[in-house]
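Shown here: the complex without one of its protein chains, the others still in place.
The chains carry the letters A, B and C, assigned in the order they are written, with residues numbered from 1 in each.
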Amino acid sequence: MTAVTGRAGRSRGGHRAATPEELQTVVAARRLGRARSCFIGVGRPSTAAILARMLHNPELVIVYESGTIGARPYRVPLSIGDDALAVSADAVVSVPEMFAYWVQGERIELAFLGAAQIDRYANLNSTVIGDYDAPRTRLPGAGGAPEISAGCHEVAIIVPHGRRTFVEQLDFRTTVGHGDGPGSRKRLGLRGAGPTAVYTELGVLEPDPEHLELTLTQVHPGVDPEQVRAATGWDLLVAEHLRETVPATAEELSALRELVAR
Amino acid sequence: MTAVTGRAGRSRGGHRAATPEELQTVVAARRLGRARSCFIGVGRPSTAAILARMLHNPELVIVYESGTIGARPYRVPLSIGDDALAVSADAVVSVPEMFAYWVQGERIELAFLGAAQIDRYANLNSTVIGDYDAPRTRLPGAGGAPEISAGCHEVAIIVPHGRRTFVEQLDFRTTVGHGDGPGSRKRLGLRGAGPTAVYTELGVLEPDPEHLELTLTQVHPGVDPEQVRAATGWDLLVAEHLRETVPATAEELSALRELVAR
Amino acid sequence: MAEILPLPVAVAELVRDGDSVAMEGFTHLIPFAAGHEMLRQGRRDLELIRMTPDLLYDQLIGAGAARRLVFSYGGNPGVGSLHRFRDAIEHDWPHPLEFEEHSHAGMAARYAAGAANLPFGILRGYAGTDLERRTAVERIACPFTGESLAAVPALRPDVAIIHAQEADHHGNVQLWGIPGVQKEAVLAATRSLVTVEQIVEELQPRPGGIVLPGWTIDAVAEAPGGSLPSYALGFTERDNDAYREWDAISRDRDRFRAWLAEHLLTTTEATA
Partner (left out) sequence: MAEILPLPVAVAELVRDGDSVAMEGFTHLIPFAAGHEMLRQGRRDLELIRMTPDLLYDQLIGAGAARRLVFSYGGNPGVGSLHRFRDAIEHDWPHPLEFEEHSHAGMAARYAAGAANLPFGILRGYAGTDLERRTAVERIACPFTGESLAAVPALRPDVAIIHAQEADHHGNVQLWGIPGVQKEAVLAATRSLVTVEQIVEELQPRPGGIVLPGWTIDAVAEAPGGSLPSYALGFTERDNDAYREWDAISRDRDRFRAWLAEHLLTTTEATA
């Protein structure tokens, strides 16, 4: 269980085994191995995207909402507007153009989003914890998320797995995932397919193909599905044929660690 | 009368006197002497604007609908997209931006427009002579004129003076000048002041301050107001205090001729 | 990723009879070579979309390639009429031509709406003109102020064709100088073809440069001088004489026919 509790063990190769967070990033990077373009914010999505370009998909087009299209960051940027992004990009556009022609224009395949809360239909809250008018914690707000979720072909979500994040009821619906279930996106005029995967430190959740409720479809090595259910604020469904994550390879891990250390 | 019939005489300075068309351009250029910025098409307006920069107003900002802002053409361009315009401009913008941010944005003081027909309220036709569905002469169409007339602070018109042009009834209203008279522009939501002067080879017409009907306020030297009325397809009003155009100076004429010869 | 193709192959693959085709370039960078290739391949029944039809569409209309024309200014800039355009509208020659006309501002808003994947664009425009009764425009009220504005339907052509200065081997395209509405046309269209003056190893960012990533384009074809008699800033100069000469050629059906026959022969040989 060392590999998923965050304490570093030693693998046979002699390097420390992947922490759960590292594995989360590695699994997200694998998903990006088969994307043509991805829209990402800072933090773990950015790390995953750069890792994917290093390992799996050197042609991956990374788009940041700051306006850089086809950026080739060498290190993980602290902000989405770091100068390395502008200098290395194929094209740099204004923010109005980014959202009108590129996001709303449905040109970007996959978006990575994070959030403070997520519900069973992969709707997201990044606005407020508690009451909107008398908040317990005021969060940063929507940013680009609502329209990114509406306009990109698919959405992947990276969040920490815990009951504070995976909630029965969002305090605020900032971004629509699958709304109230089947038919919701269409009724609302949202064009992309919406969230297709949620990557956590414990495994991967995917919307059920029929009723769209998030279902645990994959666990990381050593993770018990009951442990995931306990970390989820609703009665989480578990897929009949639960997959186990292929452990991070030595190549993946050393690339990730090298990247983070840059 | 030589000076206004187009046949070249000799002035005291020894050079040929201004032709009526030259005087029309010179008078328009004088108007541009007190403008900050002007929006112009090709042909005589372009000549007038370049002349104004040479003679009266080196700071005049010339804007072409091709997207060049602050162009400094050295010669009269055949087309509004000639390379000299792009290379010498302060800024070059896309056509959507030109019309959205600059014309509709009401940033340009004076627009110069031409037309095939003009009526007593300075409405313009550049679309069709005859019936729209069975045209006698199909003209080029609207181009930028309708919105230029709506968005620039003022409009000046340069047209040849004759009954084919100055008509009782337009065959097609491409561009609104003063519509049906007082209150029209406001009702239609047109923001600028609309046409404030019409420059011809015979003189200058201006809308009456009260009823807005075009009124002959200025004649070129040697032109009889009755001659202007005869060249106008409606019962043209003549101002009580009719001004006479100050003849083209030697400096104006030589500058114009030098410019045209470039 | 854009495929780099010979121009005849690119036109054959991307442009089909009956398509709506937007060929843009505002005075600068007009894609003549691609249009002439369409002529040579005998495309028919096209909906031709272009703000300023210019000589290029005059030629296509005269040759009978167009079923319908969508435009905002049908003149020979600085010269006068487009005679083939006039002959088609005034005398149904070589056959009747449907058309829809807008103002420049309206066409620009329509392309921008198409590029932005919106069904319509809004502008202060058309109010009080006869154009309003003759074209696709509706009034729309601002939900905040009540002001009445014009709404125009988005343009979503089947194919957009533009000319640019250069592309790299991945089909990334850069154009500079007067940018016109080309970016919007490409992003609004279902398919797109870019002809370029040259293919280079690597694009060097330029002042005023607009880059279209290769993955937004279907095909790139090398066509040096491909915008003549218009021009490509830094590569070719506008052939003003050709614009003036077109007036005489196009005024007369027989002279036009002769031009067409000779021109098609020449270009067919050149590309054979």
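Please note the rule applied: a contact is a pair of C-beta atoms (placed from the backbone, for glycine too) under 8 Å apart; a residue touches a chain by one contact, two chains touch by 3 or more.
Because the structure is predicted, anything quoted here is derived from the model rather than measured.
Asks: One chain is left out of this view; which of B:T47, B:S66, B:S79 or B:Q104 touches it in the full complex?
Replies: Answer from the full complex: B:Q104 touches the omitted chain.
Asks: Where the complex has a chain not shown, which of C:V70, C:A151 or C:A164 is the residue touching it?
Replies: C:A151
Asks: Of B:V61, B:V167 or B:A231, which sits in contact with the chain we cannot see?
Replies: B:V61
Asks: Of the listed residues C:A136, C:A248 or C:A261, which contacts the missing chain in the full complex?
Replies: For the chain that is not drawn, the touching residue is C:A136.
Asks: To test your reading of the contact rule: which positions on chain A touch the chain that is missing from view?
Replies: Looking at chain A, the ones touching the missing chain are residues 42-43, 65-68, 77-83, 85-87, 92-96, 98-100, 103-104, 127, 132, 135-147, 150-151, 172-176, 179, 184, 188-191.
Asks: For chain C, which residues touch the unseen chain?
Replies: Given the touch definition above, chain C has residues 117-120, 122-124, 136, 138, 140, 142-145, 147, 149, 151, 153, 205-209 touching the missing chain.
Asks: Residue by residue, what part of chain B touches the chain that was omitted?
Replies: Counting over the whole complex, chain B touches the hidden chain at residues 36-37, 61, 69-70, 90-91, 100-101, 104-107, 151, 191.
In the analysis below, only the chains that are shown with their structure count from here on.
Asks: Over the chains that touch one another, what is the least number of steps taking chain A to chain B?
Replies: 2
Asks: Could you compare the number of C-beta pairs in contact for A-C with that for B-C and name the larger?
Replies: B-C is joined by more C-beta pairs in contact.
Asks: What's the farthest chain from chain C if centres are computed as the mean of the Cα atoms?
Replies: Farthest chain from chain C, going by C-alpha centroids: A.
Asks: Go ahead and note the Å separation of the Cα centroids belonging to chain A and chain B.
Replies: 59
Asks: Which integer distance in Å separates the CA centroid of chain B from that of chain C?
Replies: Using C-alpha averages as centres, the distance is 29 Å.
Asks: Can you list every residue of chain C that touches 2 or more other chains, as numbers and ranges?
Replies: Residues 112, 183-184 of chain C each touch two or more of the other chains.
Asks: Which chain A residues touch at least two other chains?
Replies: Touching at least two other chains: none.
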